[in-house]
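Only one protein chain is missing; all other protein chains are in place.
Each chain carries a letter (A, B and C) given by its place in the written order, and its residues are counted from 1.
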Amino acid sequence: MGGISTGFGVWNPIAWTLLFIGILIIGLFVRSRGNKSYKRGTDQTQPFLSGNREPENPEALHVRGANLYWGMVHGLSGYYKRVRESHTGILNDYVAWFIGALGLVFVILFWIG
Amino acid sequence: MSIGSFSFDVTASGQFPYIIAAILVAFGLYALLFKRNLIKMVIGITLIETGVNLFLVMVGYRSGGAAPIYTYANPGQGMVLPTPQALTLTSIVIGLATTALLLSFAIFVHRHYGTLDVRKIKELRG
Amino acid sequence: MNDRGMSVIVRTVTRFVYGLIIVFGFYVIMHGHLTPGGGFQGGAIVASAFALLLVSFGAAGIKGKLNKKLLQSLEEIGALAFLGLAFAGLGTAFFYNLLAHGGGFFGAAVPAGPNPGILNAGGLVPLMNWAVGLKVMTGIASIVIVMLIGARKEETE
Partner (left out) sequence: MNTLAMHAPVLLVAVPLLGAFAVPLIGKLGRGVRDIFIGLIVAATAALAGLLAAHYFGGAGVPQLYVLGGANGFAIPLPSGLSVPIRILFEVDGMSAFMGLITALVTLTGAYFSFCYWRERSGGNMYYSLLLLLTAGIFGMELTGDMFNFFVFLEITSIAACGLIGFRVWLKKSQEAGFKVMALYTLSGLFVLLAIALLYGQHGALNMAFIASQIGTFGVSIVDKIALGLLLTGLAMKAGAVPMHMWAPDAYGEAPAPTSAILVANSQASLYGLFRVLFTIFGVGASIATNAWILIVLAVLTIFVGVTMALVQNDLKRLIAFGAVSQIGYMLLGVGVGLVRRASILAGGGSLVDSANALDYGFVAMQGGIFHMLNDAACVGLLFLASGAVIRASGTRDLNKMGGLAHHMKWTTIFFVIGAVALAGVPPFNGFASKLLIYQSAFKVSPFLSIIAILSSIMLLAVFVKAFQGAFMGSKTGLPEAGEARPGMLIPMAVLALVVIVFGLFPGFFIDTIVTPAAKALWLGRDAYIGAVLGGG
């Protein structure tokens, strides 16, 4: 019930959810059979910070949103530089984009058909 | 060229208003693209609007037609099309509202930014 | 422009003409269903008289004479009246002209051909013209007042 068939495959969310819950239960069951060597009050409960000492102020540990994808943005810096610079914030440029797109659409419509 | 009792003026002078409309739109676009002052950009928008309105009125014009008012034309006399005139009127009313809103925004932008130079009003970018 | 308005000449001429402008505006609204014009045009003419008063006497000159709150209330009433008249025809269709060609109130038929027209015609159209006229004259007047207040704050800062 409730599934969709796309002509290429079938997607049934109810079956998927039941399967997900089943796998979750199996996973939890496997986990519960594991070795219970966890001891409270020892160094095991401390977060692992590459061997560094935990800072006094817990907020220093919070990776702020802006830093989250630093690496990826850096890797794509060539693309990002161009795209961010095209969002200049100047209204004339926005109008120019619109007129340019309009011109392009006209060229396509009349040239290609 | 004629349809029924109306005729379309296809001579050069008959096309004159269309040319004026095109020129008005072009001037308006020029102002929007190259003028840096917010007020001048608003003027550019109103110029485009005027051009479009002129075009609308001209679309409904039939040479020899009377003003489309019931009590003005003789029975049997042709009238110019009333619909585009109603449209133009509506468009003018809308234009009044948009222009008023744009100018109010310009006043407040000037109060906050201390300038009307569009190149300096770009806190929202990137 | 300062708070006291413009020169004596302008103020004197304004005293003469602003009443005439308002009367003319009301004429345009009233004959909206017969001649060029109508609610919006007439309302704009009346509002231009308010704008003239504002410009020539300055903001201080009209203080207490044009009540912004009252103008805005009248604007809403005009809009509601227009919508109410549109709702009135809902028995048949929205915007249905109940009164036209009924023979009674605003129900006369206008003869074809050049004639001065009959005011008592047009059904709901003249009433709607009045509603729109009320809305537009008060609306534009309040826009002008608000913008003047905005511009004056600008000068003092």
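Operating definition for what follows: a contact is a pair of C-beta atoms (placed from the backbone, for glycine too) under 8 Å apart; a residue touches a chain by one contact, two chains touch by 3 or more.
Computed from a predicted model, the values in this text were never measured in an experiment.
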**Message:** Looking at the full complex, which residue from B:I20, B:V52 or B:A66 touches the chain that isn't shown here?
**Reply:** B:V52
**Message:** Tell me which stretches of chain B touch the chain missing from the display.
**Reply:** 4, 25, 32, 38, 41-42, 45, 48-49, 52, 55-56, 59, 83-84, 87, 90-91, 94, 97-98, 101-102, 105-106, 108-109, 112-113, 121-124, 126
**Complete:** Residues on chain A facing the left-out chain by the touch rule are 1-9, 11, 13-14, 16-17, 20, 58-59, 61-66, 68-69, 72-73, 76, 79-80, 83-84, 86-87, 91, 93-95, 97-98, 100-102, 105-106, 108-110, 112-113
**Request:** Just the residue numbers, please: which parts of chain C touch the chain that's not shown?
**Result:** 72-73, 76-77, 79-80, 83, 86-87, 89-90, 92-97
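Assume only the chains that are shown with their structure count from here on.
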**Message:** Taking each chain's centre as the mean of its C-alpha atoms, which one lies nearest the mean of all protein C-alpha atoms here?
**Reply:** B
**Asked** At what distance in angstrom does the C-alpha mean of chain C lie from that of chain B?
**Response** 23
**Asked** Approximately how many whole Å separate the CA-defined centres of chain A and chain C?
**Response** 57
**Fill in**
Whole-angstrom distance, CA centroid of chain A to CA centroid of chain B, is 47
**Message:** Counting only residues that touch at least two other chains, what does the list for chain C look like?
**Reply:** none
**Complete:** Listed in rising order, the residues of chain B that touch chain C in the complex are 67, 69-75, 89, 93, 96, 100, 103-104, 107-108, 110-111
**Asked** Can you name the residues of chain A that touch chain B in the complex?
**Response** 84, 87-92, 95-96, 99
**Prompt:** Given the complex with chain A, which residues does chain B contribute to the contact?
**Reply:** 29, 32-36, 41, 118-119, 121-126
